[in-house]
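Only one protein chain is missing; all other protein chains are in place.
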Amino acid sequence: MWAYVVRKVLLSIPILIGIVALTFLLFCVIAPDPAVVYAGKFKSAEQLQAIRHQLGTDVPKWREFVNILTFQFAHSFRYQESVWGLLARKAPVSLAIQVPAFFIELGLQLALALLIASRRGTLLDYGLTVTAVLGMSVPIISLYLAAQWVFGGWLKWFPVAGWSQGFFYALHFAALPIIVSIIGGVGGGVRFYRTIVLEEINADYVRTARAKGVAGREVLFTHVFGNVLIPVLTNTVVVLPLLFTGSLILEQLFQIPGFGALLVDSIHAQDQPVVMFIVYVTSLIYLVMLIVTDILYTLVDPRVTLK
Amino acid sequence: MTSAAEITGDSPARPSAAPQSIGRQAWRRLLGNRLSLASLIVVGIYVAVGLFSFTPFVVARIDQPYSADKTYAPPSFWRTLDDGSRAVAPERWFGLDFEGRSVFWRLLYGTRLALLIMVCTCAISISIGSVLGLLAGYFGGWVDDLITWLYSTVSSIPWLLLVIAMAYVLQNIQTMNAGSVQSRIAQFFGGSSTVILALGLTDWVGLCRLIRGEVIKLRDLDFVVAARALGLRRSRILFRHVLPNTFHIILITFSLSSVAYVQAETILAFLGLGITSRPSWGRMIDDSKLELLRGVWWELTAATLAILVLSLALNVLGDALRDALDPKLHGVK
Partner (left out) sequence: MPQPLLELRNLTVAFDTEGGQIRPVQDVSLSIYPGQTVALVGESGCGKSVTALSILRLIPSPPGKVLGGQILFEGKDLLPRSEKQMQAVRGKDIAMIFQEPMTSLNPVFTVGEQIVEAVQLHQKVGTKQAYEIAEQSMHDVGIADPHKRLHEYPHRLSGGMRQRIMIAMALSCRPKLLIADEPTTALDVTIQAQILELLRELQHERGMAVMLITHDLGVVAENADAVAVMYASRVVECAAVDDLFDLPKHPYTEGLFRAIPRLGHVQDRLQTIAGSVPSPRRFPSGCKFHPRCPRMNGDALCAEQEPALREIAPRHWAACHKIEDFAAKPITPPNTDSRRAEVSR
């Protein structure tokens, strides 16, 4: 197995280099001079050079590239703070919303999918499926805006936007984004998992289990679930790195000072180190997650072996 | 009733119909299902509305204020004229936005932009995806390795990040070369060229993978081997024999991706990277952000409904296409 892991890691390196190169190209090469952006157009040449030195952009481009690859990031242009420091400050905020939302959403999706699939053809099946399809077709911004308005503006259960420190205050502010995120994301997953569960329910081994005398519910939760786990795994592990950036939209909408908001602001502000950092780290985690998924496959599906 | 004397050893129970091409069969299946027929009609209506919005009649009305004090007004069927009588006022059917502009006409114009985005973005992403997929699948070797590396790279960056990055870069390029050569084209696209390029250049990976997989399967099939044995030029084999066998994938992708592009436009608009000069649905939704707190719900509702209905129709159509074009699925529901 370790041979496999090593091989996969080696294969991922060119991809990682490609990612960094692509992002570097987009942000640091085809971009206006950050010194000009931050200082204004009308400074003199020496002042600009001084600013460049302060920002750290007075090194040749290839040097900058190599630095980034080796995790030597410059300080954020805007905050004049180490990117790692920013991470430590902002990531917990994003995670505080994304992690609960993710798990609640997944649990809800699976539960609903199993429920719908076992009541095939009934009104419940039909109704929930239609709702899920509707949920998928509504533009997510509208859903978020509507939910924000309903729960925050109309019912006034939660504050419409904002954030604060301290555990219980944070909970208060986090509730609405979490709810809204779940509402937006549940639909697609339910439909997807429903299809998978239905495929498994009609499988021959389910017929065999029933012929042995296994009760209906048991069939679902023991036999079917084990086989459903495989696609569930694919879907979920791969999404994990995105938790980090939080939902970019969500954080903009609710004015949450998380990592996602940082990314969007940094792009607008041409804060190159931060942008490079976020993209690099996110992609790195993604690639690692892919390898982890492969390994997890072998645990969940006995038919799979790593070559 | 047939008698024993009439039955000979060979006659089948039913005469067989003339064989139909897959395309025609699929078309019939598509039309036979009422739901997919309805979706097709809905999409047709949108296309008609979109085309209508190219006319100056519509374009003139999108920025015109319709209320006396240039503020919003709720939807109504009529408007009152100076002499107190009422006239039918289509511009008020969806109300007026915060600058007194007609949501109705802006919505119609938004249809044009949406269609433009859908078609052009699909054109770009499908072209890139299918060509790369074709080359990677057919030639294998270093070509495949290179293309695989390329799409693995692009797909490892979370898509939204990539699109935002792309959109921003394109804006930079535009401001850096602000020439008027592109201005007429820009007018046609209503400022949507950034969005189209940003989406099109980043969303080709899915299709590329699918086509590559399909081409790998097709490459070893007898008809391709026969074509090679006959000495046909590789480009001919690729474009005349292999590619048409991937059309079903392309068609389904077209339908389902369109939905994603319309939705992506709303996200880009929300993040400030969308279309700024002309009203798009995404921009209308973004504008309504501030309106909601004042109780102005009609702009959000109108734009949302427009997108919702179109997305539903395209989703249903995409599913129906998948069912109709995939021969293995028949008999299974």
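Points worth noting:
As written, the chains take the letters A and B, and residue 1 is the first residue of each chain.
Methods note: a residue touches a chain if its C-beta (ideal position, glycine included) is under 8 Å from a C-beta of that chain, and two chains touch if they have at least 3 such contacts.
Since we're looking at a predicted model, the values are computed, not measured.
Interface note for the absent chain: among A:L115, A:A170 or A:V214, the touching residue is A:V214. For the chain missing from the display, the contacting residue among A:R52, A:H75 or A:H223 is A:H223, taking the whole complex into account. Against the chain not displayed here, subunit A makes contact via residues 120-122, 203-205, 207-216, 223, 226-227, 229, 300-303.
One rule holds for everything that comes next: only the chains that are shown with their structure count from here on.
Taken together, the subunit B residues at the contact with subunit A in this complex read 149-150, 152-154, 156-158, 160-161, 164-166, 168-169, 172-173, 176, 259, 262-263, 266-267, 270-272, 281-282, 285-286, 288-289, 292-293, 300, 303-304, 307-308, 311-312, 315.
Subunit A contributes residues 14-15, 18-19, 22-23, 26-27, 30-32, 133-134, 136-142, 145-146, 148-149, 153, 160, 241-242, 245, 248-249, 252-253, 263-264, 267-268, 275, 278-279, 282-283, 286-287 to its touches with subunit B in the complex.
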